[in-house]
Each structure stands twice: as structure tokens, then as C-alpha cells.
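Every protein chain but one is kept in place in this view of the complex.
What follows is subunit A.
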Amino acid sequence: MNRATSVVSLVVLASLGMGATYLVQHTSAARIAAEQRLIDSRQLLDLLPPDSYDNQPLEHPLSLESTRLANSTLLGGYLASKAGQPSAVLLRIQTLGYAGAIDLLIAIDPQGKLVGVKTLKQSETPGLGGKLAEWPNTWLQVFTGKSLTEPGDNGWALKKDQGQFDQIAGATITSRAVINATHDALRYFDEHRQPLIGSSAHE
């Protein structure tokens, strides 16, 4: 037990420590990254019921034809499927709100009914239109189960525009933009049912 052996032991300990940490990091990095991707996609896709799909929708982007819609822009789309059968189409739509662009993720099932609407990005007034970003969101939940025919074309508007939807208090422009974008998504789905899910059957 002298100074020299102590220093040697310390150096050995340090290199062993670094080596072990590097080895563990090296072997687990890929697994951790894969796990992180899974968690991210689950968080993004929590508007779908967890048992309604078994593929990785984000790795199945759809090739979309016309991206300019009546009131909004279609940015992309993904297909969620279960056991090989399409279970939902996810459309990423951008529209113009009160303060800037609003990005929405809209999930539509093969029958054309809305599964859910989720806000991905917004810069609306905090406390008013900004409530759009809350998740779970009671106002956006109203759209679940609605479709292009239920309510009809005239119903897809705010009550103050003779439609049937309430608005977010104090955020008429934001609410109108979201409703129009959702309506756009449903219309787009209806017109492109064949290329999106490969079947044109209504119901």
C-alpha cells in the first residue's frame, strides 16, 4: 500500500469506469432511441384510441395530390392500420388563425367520421384562442363522430354563422378557422377516398 500502487489502481479504476460506461451506452443507445421514437409517436397520435392501430402511422406517409384546400393547406397525411386494414387517415392541415398559422392533426376513420382533432402548433392569444392547445380539449372533442353529412354543409359553421358549433369564448376567428379546416379535411377525404384508403365504398 504505497503511493505508486494507489495511483495505478486509480488509473485502472478510471479507465475501467469510462470503458464500462462507454460500453453500456454503446449497447443501449439504439434501443433507447427506438423507445424514444415510440413514445414520441404515441404522444403525437394520442387522438387515436391506442388499440385502434398496430402499425407505425408516422412511417407510412400518404402521397397526396392537391395540397391547396378551400380554407387551408394540406401538409401531409399518414395511414393508421390494424391487421392490414386501414383504421384511420391522419391529415395534417395548416390554416390561418387570428395570430398566425394553426397546424391541426385530423383523424378520420374509413367511414368518413372524425376520430379526433388535435392542435400541433398555434400562436393564438393565450387564454382565448390559445385554449386550442390544451389537450385533452373539450371544444375539439365536440367534433368526434361528426362527418361530412352529419351535420350537412350548412351545419359546419359557428352558431353565429347559422351553423351548429359553439365557439371558443372570445376567439371567433380561431374557432372559425378550425371548423373550416376540419370541414376541408373531411371534404378532401371524401373526394380522395380511393387513393387514401384504397376503397370507395360509402359505409
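The working rule: a contact is a pair of C-beta atoms (placed from the backbone, for glycine too) under 8 Å apart; a residue touches a chain by one contact, two chains touch by 3 or more; residues count from 1.
Keep this in mind: contacts and distances are computed from a predicted model.
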item: Undisplayed chain, where the name is taken from the UniProt record, one of "sn-glycerol-3-phosphate transport system permease protein UgpE", "ATP synthase epsilon chain", "Acetyl-CoA acetyltransferase" or "NADH:quinone oxidoreductase"; value: "NADH:quinone oxidoreductase"
item: Identified contact with the non-displayed chain, of A:6, A:56, A:149 or A:194; value: A:6
item: Contact set of subunit A toward the excluded chain (per top definition); value: 1-3, 5-7, 9-10, 13-14, 16-18, 20-21, 24-25, 27-28, 31-32, 35-36, 39
